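Removed: one protein chain of the complex. Kept in place: all other protein chains.
Take a look at chain A:
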């Protein structure tokens, strides 16, 4: 096990550097210049601009910049400075990340609970009307783009029925976060329930399920202990990769519902061409994604003891 984890961590290193380099190159290939942006339309004197560019290290070769940036991250956990505000990016992140984490965590919980229950329900009734209904509903949920769903729910529940607040003013209030979390979770929820359904329906025919039923175990125990544990591997795989997608999808959800989280910050820094903030945020998203996929791999062994990591 330990050796397997070590090997996976080693494999993550080139991927981490490759991904961050790619993001770095893309961001700094943008024609805009954050230092110019500080001065507005009038522009600053060339000397001041040159001095500022030097201070932020923007006058160096792009690969040298990348090297210095990575050195800062690894040695001092320093993700750079937001040019517009002069605050360290970690500081900006410290404000935005908890908000997104709460929203994403809420969405993730909705996705797991409702998605898996729907999937198990459909899988146990495979081929019957209930199964078809779940299949059609999930198809529809996958096809509705997130922003359409966001607008529609907002209009129906906030403008017309007035049951919910249209915008999130207090991100620590889970009642206000409910609607955005549902919107964020919808597509993933549909995928989770379909994956669960396929897996359950397939394993229903397995010998061990028949044995479990034959030896007189209560149905509840057969489903939860025998069937579900064996059917969860594809679902867990999906959930692991979905963490990154949820954080990325937050850009749209946070925009619609006025949430001051990581998605909103990413969009703002993109529009303002603030490379340092953008690279810092995306680097952290990539780290989260990589760690999540490692955890998923390790979870396999817990779910299926036949999988051994030598």
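Heads up, the rule we're going with is that contacts are C-beta pairs under 8 Å (C-beta built on N, C-alpha and C of every residue); 3 or more make two chains touch, one makes a residue touch a chain; residues count from 1.
Here is the rule we go by: contacts and distances are computed from a predicted model.
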Name of the absent chain as recorded in UniProt (options "Zinc protease", "Phenylalanine--tRNA ligase alpha subunit", "Peptide ABC transporter permease" or "NADH-quinone oxidoreductase subunit L"): "Peptide ABC transporter permease"
Sole contact to the chain not displayed, among A:89, A:181, A:212 or A:285: A:285
Candidates A:157, A:267 or A:300 - the one touching the absent chain: A:267
Residues in chain A touching the chain absent from view: 11, 14-16, 18-19, 22-23, 26-27, 29-32, 139-140, 142-148, 151-152, 154-155, 159, 187-188, 191, 194-195, 198-199, 202, 234, 237-238, 241, 244-245, 247-249, 251-252, 255, 266-267, 270-271, 273, 278, 282, 285-286, 289-290
